[in-house]
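A single protein chain has been omitted from the complex, and every remaining protein chain is retained in its original position.
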Amino acid sequence: MASFAKEFSKGIGVSNPIFILALGLCPALAVSYSLDNALGMSAAVIFVLLCSNVIISAARKIVPKIMRIPTFIVIIATFVTLVTLVFQAYVPTLYQSLGIYLPLIVVNCIILGRAEAFASKNPVIGSIADALGIGVGFALALILISFLRELLGTGGISISLFEQLFNAGSLSFTLPAFSEHPLTIFVLSPGAFLVIGLLMALFKWIGRKKND
Amino acid sequence: MPSLLRKIYPILFVTLIVFISVTLLIFTESFTSAELQARLQQQVEEELESMFPELDDSVDNEDSEVYTLLAGGETIGYAFLAVGTGYSGDIAILVGLEDSETVKGIIILSQQETPGIGDRITGDGFTGQFTGLNIDAVNFKQDGGQIDGLAMATISSEAVIDAVRDTAMEKVKLIEGVE
Amino acid sequence: MNPVIILILTAMGMLSSAIIYLAYVKIPHKVKGIERIEEISGALPGVNCGACGFAGCFGYAQELSKDTKMITEKPCPVALQSSETIRNLEKVLDIKLDASALRKKALLHCCGGNSEIIYNYSGVESCKAAAQLWGGYKKCPYACLGFGDCLKACPYDAISIDKEKNIAVIDFEKCTGCGLCVSECPHNLIELVPAGTKVSFRCSYEPLRDIPGRGKCQYGCIHCRKCFNACEFDAITWNKEEAIPEFNIEKCTLCGKCIEICPQDTLAFFNKTDAEIKSPSAV
Partner (left out) sequence: MTELISLFVGMALINNFILVKFLGLCPFFGVSKKLSSAVSMGAAVTFVMFIASTATWIITRYILIPFEVEFMDIVIYILVIASLVQIIELFIIRTSFALYNAFGIYLALITTNCAVLGITLLNARESYSLPESIAAALGAGIGFTLVLAIMSGIRERLEIADSPKSMKGLPVAFITATLLGLAFSGFGGMI
């Protein structure tokens, strides 16, 4: 169990995919203009990462060494298509706003990276822990980025995802001063680079402060 | 024999994986697409109810894709789907007509406009202006119509206006043709 | 759900996996050139410091694979420091490397430094900044300004500043010849010379007509050529275009005659230890 916790925490803190490893940037930047998208994308990534890690580490002995990458890609693509079909049917607006970035999880450096570096060499339990760790790490980072971007960009946060899924009420609040004239740059594409760049610098600074 | 098998084992392995994935996906797709159709149908019904409160039945005319709306037997209006190409994607609009000239109202079903700028077309401020308008009055104020577009979102509002007007005119011809 | 499409898609899957597999087998992964390059770059220190003038060790290895003698002109300073790396390199390139001849040291072509101060400079403490204003606050426009840009660049802190003469002093032992200071000096006074150099010419001026000796700094060379004539072992050759003496390391026997004869005291022993052995009074 200890190794499970260690793997899990490693995914979030030390090797947080987005800020430290700088992996999987494409979805993080592209869809993080609203919290809805971030939640949807994180759920999709965690699901795909978990399933593909389990399958790949289970079948790691029979996969021919030469054809490693193509097999991993096909397995991941299958799970991504599954997620796309489910999203299309049950959460159509989220599917619309994620656009081509949902299928692009297939070539996302996180999932392929973990599959290649970790899952194909370790037992199933280890890869589950690693998948959850990295997935949650990615989710937390993506939610942090999109929270900042949506808050600053549109002056408020509105989550309508749960409304479609379990038709619970949609949570939304707006900052008093901001909602009249929000800083729309944060919602546009340059804002994404800005937020991630500053957050990375912040994490590096904290990292440096900790060990010196 | 085994040496040949070992040589082409990788190819067989990947083909097996592709086979499994293809069958699995096609199998699940048949479920989810049924669910998708049901959900879409249900959403259109809901929107129509909100637009025509007294509606109790609707006839879907296959070829012209126009819903003829009935209440207690006679037609109280028509409805159809119009699609406009907005700033960053398609905009699906449900348009309701009272008769062959006046627009009962419109509802934006789906859009991908830039949040905070383009997506204000879903607000009642914009869609409300279409209610009760004559079809050829569906235009910008400066082009002789009665709709003022949204500041900073001209492309999105223009997409909606053009889609509603052109599809309405086209559908009206079809409806008159049928009657 | 008709099976035809499943068949077609699986066939496409088989076709593409066949292509990927066959292409993988056919592509010679150990491409003839790359193997040699990888072998050489394996023997290199892998610091990727760029001191050899190439983009990292792999670029250097690529050039070395083309012609191995190039290592003598552009040696890798980091590799020269550990004899073990040199042995590896010798084995891989199968040529004989004489470490001491290859090792480089930084030489400062300026010793006077006390040429008259023409204006009182109180700007940014950096040679590059000071050099912008009429070539520096010293009468001689080529003089070392002593603000220590080279000192900041030196990772081995082999450079220190002589406060009264206001010039940089390079410690022969600590200097590893990495060359990082060379590009820092606005007057390009620092040159990488073979470690075996015996006599250093401590003056630097570009145009022939502008003779620093006269009127600019009493240590500046005045082209009297006494050193050239005084040397019995003709270890000194007079370079006509730049009008400066050039010293041949093999022929020079450290007799020190040229250093004594030079009226401007521009010449000096490069390596302090040789100086102590020969004539303590020379420096």
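The first chain written gets the first letter, and so on, giving A, B and C; residue counts start at 1 in each chain.
Criterion: contacts are C-beta pairs under 8 Å (C-beta built on N, C-alpha and C of every residue); 3 or more make two chains touch, one makes a residue touch a chain.
Predicted, not measured: the structure shown is a model, and the values here were computed from it.
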Among the chains presented, those that the missing one touches: A, B, C
Among A:L140, A:L183 or A:M200, which one touches the chain that has been omitted from the display? A:M200
One chain isn't shown here. Among A:I56, A:V80 or A:A119, which residue touches it? A:V80
From A:A59, A:L140 or A:L188, residue that would touch the chain that is not displayed: A:L188
Taking the entire complex into account, which one of A:L104, A:I125 or A:L183 touches the absent chain? A:L104
Subunit C residues that touch the omitted chain in the full complex: 2, 4-5, 8-9, 12-13, 15-17, 19-20, 23-24, 26-28, 31, 33, 55
Where subunit A meets the chain that is not shown, the residues are 22, 25-26, 29-30, 69-70, 73-74, 77-78, 80-81, 84-85, 88, 99-100, 103-104, 106-109, 112, 185, 188-194, 196-198, 200-202, 204-205, 208
Residue positions on subunit B contacting the omitted chain are 18, 21-22, 25-26, 29
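Everything that follows uses one rule, which is that only the chains that are shown with their structure count from here on.
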Centrality ranking, top chain (CA atoms only): A
Averaging only over C-alpha atoms, locate the centres of subunit A and subunit C and give their separation in whole Å. 49
Euclidean distance of C-alpha centroids - subunit A vs subunit B, Å: 30
Averaged-CA centre spacing for the pair subunit C and subunit B, given as whole angstrom: 71
Listed in rising order, subunit B residues that touch 2 or more other chains are 10-11, 14, 17-18
For subunit A, jot down the residues that touch at least 2 other chains. 66-67, 70, 74
For subunit C, which residues are in contact with subunit A within the complex? 13, 16-17, 20-21, 24-25
For the subunit B and subunit A complex, residues of the former touching the latter: 9-11, 13-14, 17-18, 21, 24-25, 28-29, 32-33, 35-36, 39-40, 89, 110-112, 114-117
Flag every residue of subunit B that touches subunit C in the complex, lowest number first. 10-11, 14-15, 17-19, 22-23, 26-27, 30
